[in-house]
Structures are given as structure tokens and as C-alpha cells.
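Missing here is one protein chain; the remaining ones are kept as they sit in the complex.
Chains here go by letter, A and B, matching the order in which they are written, and residues are numbered from 1 within each.
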Amino acid sequence: MVPTNYYLALAAILFTMGAMGVLIRRNALVIFMSVELMLNAANLTFVTFARMYSTLNTTSVYNGQIFVFFVMTVAAAEVAVGLALIVAIFRNKQSIDVDQLNSLKG
Amino acid sequence: MMDNTSGFFSLVPLIVFLPVLGMLINLIFGSKFSEKGIGAVAATASGLAFVVAVLQAYSLSVAPAAQNIPVAQWIHIGTLVIDWTFRVDTLSVTMMLVVSGVGTLIHIYAIGYMHEDVRFKNDEGRYRRFFVFLNLFIAMMMILVSGNSYMMLFVGWEGVGLSSFLLIGFWYDMDTLGRPSFANSNAAKKAFIVNRVGDFGFLLAAFMMFWQFGSTNFDNVFAAAPAAPAWVILWITIFLLVGVAGKSAQIPLYIWLPDAMAGPTPVSALIHAATMVTAGVYLVTRSAPIYTLSADAQYIVATLGALTALFAATIAVGQYDIKKVLAYSTISQLGFMVAAVGMGAFSAGMFHLITHAFFKALLFLSAGSVILGMERGHHHLAHGSHGDHGGHGSRAEAGTIPEVFDPGDMRNMGGLRKQMPVTFWLYMIGTIALAGIFPFAGFWSKDEILADAFKNYPHVYWILSAAAFLTAFYMGRQIWMVFFGQPRHEVAKHAEESPLIMTAPLMVLAALSVLGGLLNMPGVDTLSLWLKQTVEQIEIGEFNPQVALISTALALLAIFLSWWLYMRKPIQAGQPDPLKKMLGPIFTGMENKWFIDEAYWFVFVDRYVDLARFLAQTVDWNFWHEWFHNSVIAAGFVGLTRFLADPVDLGIVNKVSKVLADAVQASAQSLRKIQNGFVRSYALSVMLGVVAILGYLLFK
Partner (left out) sequence: MSGELILFFILALTAILTAAGMLLSRHAVYAALYLVLNFGTVAIFYLLLGSPFIALSQVTVYGGAIMVLFLFVIMLLGAEQITAEFSWNSVVPAGLLGLALVVEALVLVLQKVSASNLQVATSVIDAAPEPLAKQLFTVYLLPFEITSILLLVAMVGAIILTKTEKKG
């Protein structure tokens, strides 16, 4: 039996790697992929906890999974809109380099 | 209504409401009525009130006990309970009869008189107004005499004062000669203001009653009065006397009454001779249970009345205006009444009140007839002999400005008995009655007063006898000047007699003046016994032949003297009064009313004006406005605002906010570098925050 800690530790590592991707990459598409990685890490913790608490309450076991389901839905929506945004930006600037997108500079 | 216990007592509110109804009808619908219709409504209202008063008298003769007929609640505050309750007793009913009886006759007279007066004065629209005011007066007078408490009496007291004001100032935009002026309205204001002084005294008395007795009800006050301290009684009576002096024109407040002659003559007759001015006499008689408690008060009242009687009589001797003579005569006769009720001769005072109402109303109305006769003559002259009589045309159409002519000046008259025979005889009856010649009404009433004075207050007797002598003298003088001798003015030759509607009421009054003495003949004493049912303090007067002889002899002597002075060599036009040569400066004093008005003017009015000017100029303008407002408030405010503006606002508030603004701007300048527009640097910040918070949670 794998301890829950391990899953959580793995999720933490994956999440951090996703965050690193957001911070060090300039390509908007890769940044987006990193965000997806972070969402996955979060989903992994959801499922882990759902598994862990399944002994306590037979119905609550599904709550975590259903939450993952919703996260996936939101992620799908987010990707649809986000990629549309990237396409629109690329049309305007011929670039998806986020370091060139500083129109909101104060 | 007809059951024996209540009699007609429940009808008593009608004596007020009928005149009010008449007033309202004329007020609202009067514009659709003819002059006769208006007069008929007003006279009917007054006449019906008289009928009600007669019914009250009949009921009282059956059941003499005083009745209280409540009408409405008025004031209920704590222990103060004042209701509008009619009091029907022999005293109030006597007053009601006099007021409504004489009032009705004068209403009828006024139908004729005002018909001509409004035409001479060239404003026919005021005919209706006159009768509205007249009915208002009757209603207010009825409230005065029928109230069962001092406060209810005061309502009527003020109401008749208002009516008096309105009627004195009836021709408010002209003087007595019809010229544009404030004279008449000033006379009205004078009457009103002088009466305020008296009302002030009345109110103080009423307040003292409430303070001492807890009530202003006649019954309660009279029941509690014997137990009250003497000084309280004295002051109540003195304050009441101030009220009496104001309303009944006694020294020192009589000065308004001669000016009140500015009103139309029926007003002078009704209000300023027969009824309203006797309210003070009624008040003292009504307050008999209080006055008899204080010998000092009685002494003061009697002496004041007697002095007024003599003083006014001396002035009357020196007057030339036919109505002014009668006005001072009225003051004098009121002095007789006040002296009488002051002496405790309440029935004599009331008796004289009634007879005086008859013959003085007669005299005034006859004088009005004379004045109108002169006006007609003047009109006749102004328009030529073909002009239509009675002033049916307006003066303006003649096209010429008529000379200023005073139809009331006796120096313009003379020989009028030929032109106005009816008026002459009526005037003669009134004069004889006033002079106190046997057996006319004035003889009996005046003699009763004199007899009582002779018995109790010798000094009052002597003063009153002198006044009676002068009364006969000035009335004789008036008769000789007006009706005998040769006309002293062209107008007097063309004077015309008055119509029947004016002379008929005069005939009734003349009959009453002749027969009025029967009311209280010595030995019969109808009136005294009648009033004694209400005023227990009344003592039946005794007939004193000695006093009667002396007074008659004095009156005859005075008339003879006046004949000797004015008829032996009838005075001609422009000739000065023969008395002037004999008396010199004394006559000048009489002529000028002893300069009392001037003294009042000097002592009160000028000082009041000075005070007002001082307050306006020095206190208000110089002190408040110039100094306080400008120097203190305005300058102080400017100084304060300058201080607040310069050092406080600019120095502190502005600096602080500027420093704050600069600091915010500087920090914003440094902080805006952080917002570089790069998404990744924002994400780095978020990451930093996450790490920091998580670290804090872990390692705290």
C-alpha cells in the first residue's frame, strides 16, 4: 500500500515544476501547458484525498472525484478560451512571446 | 318652552345669535339687497333680539331666580374652567332690554340716516358694511351683558371695543367734514389704544380673581370674596376701575370718547352714548358684592365719577361742535352713573343708565338729524334750488368744489326751529330730560343719585350738583345756539327736516325720555325691587324733597343764565362766545378741553415717540446695527475667517495635505516600476507570496 504522503509529495513536485515552467518559459503555449500540469497536480491531490477518506464515508469518496471532474471541465473551457486568445494575440503581434507583451506597463 | 320651570330661558342664546344671523345674512347676501332690505334685515335681527329679551324679562317676572344657560365649553385648563354660559337675571335682562331696545330704534333711524350719509360722503357701498358692523356690535354687547363670568364678559368687552373701533373709523379715509384725511382712522385708533389701557386693568383684575378665588365665575367670585384679604379686594376693585375708566370714559381715560364722534351719528348714539360706554357701570353694578366689601374702593369710584362728571361738564360748556357737546355731556353723565354705583346706589346708577340711554340717544339722533338737515341745506345751496332733496345726487356732479363747511358747528346754526320743527321739539324733550327738569326721566334718575350722595358722600353731592348745574347750562346754551335766534350761516336758512324713518324712532325715544322716570318713581321703586332680586346690596332710595328742589332750582337757574347770555342778545355770525369775555382764560381752557389732549400728547405720546426714536436710532441702529453687528459680529467674523483662512487653512491644513500628496506621489513613482506589464514577473510575485505564506505557516 502506497502511503498518501508519497502521492502528495509527488503532486507537490509536479505542481512546483509546473510553476517553474510558467516562470521560466517565454512561449505562451508552453506556459499554458505548465498551467495544465499544475492543474493535474492539484487533481492528483483531490483523488488521493478522496481515496484516503473513502473509509470514513462511502458517499463522500466520490466528492473528491467529482471535484476533479469539474476541474477538468473548467480546464477544458480555459484551454479553449486561452488558445483562442493566443491565436488572437499572434494575429496582432506575429508573436506569442510573453516578454513582448507589456502593454499594461504602469 | 312654556313650562313654568324654564320659561323662555332656553331662548336666551338667540339674543346673540339673531344679530349674528342678521350680520351674516347682510355680509353674504347683502349685495343682492336694496338699502331698505339691508336695513330691514339688520333692524329685524335687533328687534327679534329685543323680543327675546322681553321674553326673558317675562320669564324672570314669573320666576325671579337667576338662570345659567350653558351654550358651549370654552376653556378647560386644570382648575380653570370657563364656559360660555348665559346668565339670565334681572340685571342682565335690564341691560339686554336697553341694548336691544335702544339698539333697534337706532337701527331704524340709521336706515334713513345712512341712506343720506353715504350719499353725502359719496360712497354708497358702505351702507351694507355699516349694518354689518352695527349687528356685530349688538351681538358683542349681548355677550358682554349676558356672560356669567368675568372672562365671558371680557369677550364681549373686547368685542364691543372692536365694533367701536370699526364704526368710529367707518369713514376711515376722511375727516368728519369729508375731506381726505387720516383723522377718522386716527380717532378710531385712539379709542382702541386708550381702551387697551383699560382692558389691561380689567385683565389684571380677572387674573387676580383667578389667583385668589380659582375662578372668574360671578357666583364663585362673589361667594368667595368676603373671605379674601382686604388688599386683594381693593386691588381687584381698582383694577376693575381702570377697566371701567377705559370703557366708560372716566378720568383719566375719557379722552377717546370725544374723538369717537368721528363715527356716524347713529354710532355715537348707540355705542358712545347709550350702550357700550355704560358697560363700565354695568360692570361695577355686577361686581357690587365685591365693591361693597371695600369702603375705600367705593370712595375712590364715587369720587372719580363725580370729578369726571364736573370736569367733562366744564369742557362741554366751551364746545362749538354739536356732537362734541353731547360727547362731553355723555362723559359727564357717565360720571354721574359711576359715582352712583361707586356710592353703592346701584339701582340709581342703573336707573340713570337707562334714562340716559333714552334721552342721550334721543339727543344724539336729533343732533344727527340737525347735521343732516344742515347737510341738506348745504347741498341745496351747492346745487341750486332745483336740486333734488335728500342728497339723491352725488356732490361731484355739481362740478364745483363746495366750500368746506362744517354741518356740526353750532356757530353756523341758529333759528333752526323754523326749518326743523320736529327735530326741534324732540331735541327740547331730550334737553329737558338731560337737564333734569321735573317730571322728565332725567329728573328722577339724577335726583336719586343726588339724594344718595347727599346722604352718604357730601363732597360727591356738591361736585355732582355743580356738574348738574353746568349740564343744564350747556344744554341751554346749545338749544339757544342751534334752534333760536337768527341763522348765522346761509346754509342754516336752507336746512331741511328729516324724513319720518328718522324721526319716528326719535319720537319713541322722546316718549321714553318723558316717561322713563316711571320706571323707578320714588315710593314705587319698580326698578330697584327688580334689580334687588339680583344685586342684594341695593337699598331702596329715599326721595329727598330738599335735594330735588335744590337741583331743580339749579337747573332752572342755569337755563335762565344761558338764556340771559345767549338769547338776550343773540350772538351773530363771527361774534365770539359771550362767555369768553366773562371768563377769559377759563373759557379758553374749556374751549380747548383744558389742554388734556395736549398734555397726554406731551406726557405719553411724545415720550413714547422719543422712546421709540431712541430705541430705533440709538439702540437699534447705532448700538445693534452699527456697533454690535458691524463692529462686533461682522468684524469678529471677518477676523475669525481670516485667521482660519491664512494660518490655519493655508498654513496647516494645506501643508499637511500637500505633504501627504507628495508622499503618495513619490511612493507611487517608485511602486509603478513594479508594474512592468510582464505577466511572468507578476507570477513571480505570486509565487514569492505563496512561498512566504507557506513558510510562515510551517515555521512560525
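In this text, a contact is a pair of C-beta atoms (placed from the backbone, for glycine too) under 8 Å apart; a residue touches a chain by one contact, two chains touch by 3 or more.
This one's a predicted model, so the numbers in the text were calculated from it and none came from an experiment.
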{"item": "Hidden partner interface residues of chain B, rising order", "value": "680-681, 684, 687-688, 690-691, 694-695, 698"}
{"item": "Chain A, residues in touch with the chain not shown (by the definition above)", "value": "1-10, 12-21, 23-27, 29-30, 32-34, 36-37, 40, 43-44, 47-48, 50-55, 58-59, 61-63, 65-66, 68-70, 72-81, 83-88, 90-91, 95-97, 99"}
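Following the convention adopted for this analysis, only the chains that are shown with their structure count from here on.
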{"item": "Distance from chain B to chain A - Cα centre to Cα centre, in angstrom", "value": "106"}
{"item": "Complex contacts: residues of chain A adjacent to chain B", "value": "19, 22-23, 26, 31, 98-99, 101-106"}
{"item": "Of all residues in chain B, those that touch chain A in their complex", "value": "672-680, 683-684, 687"}
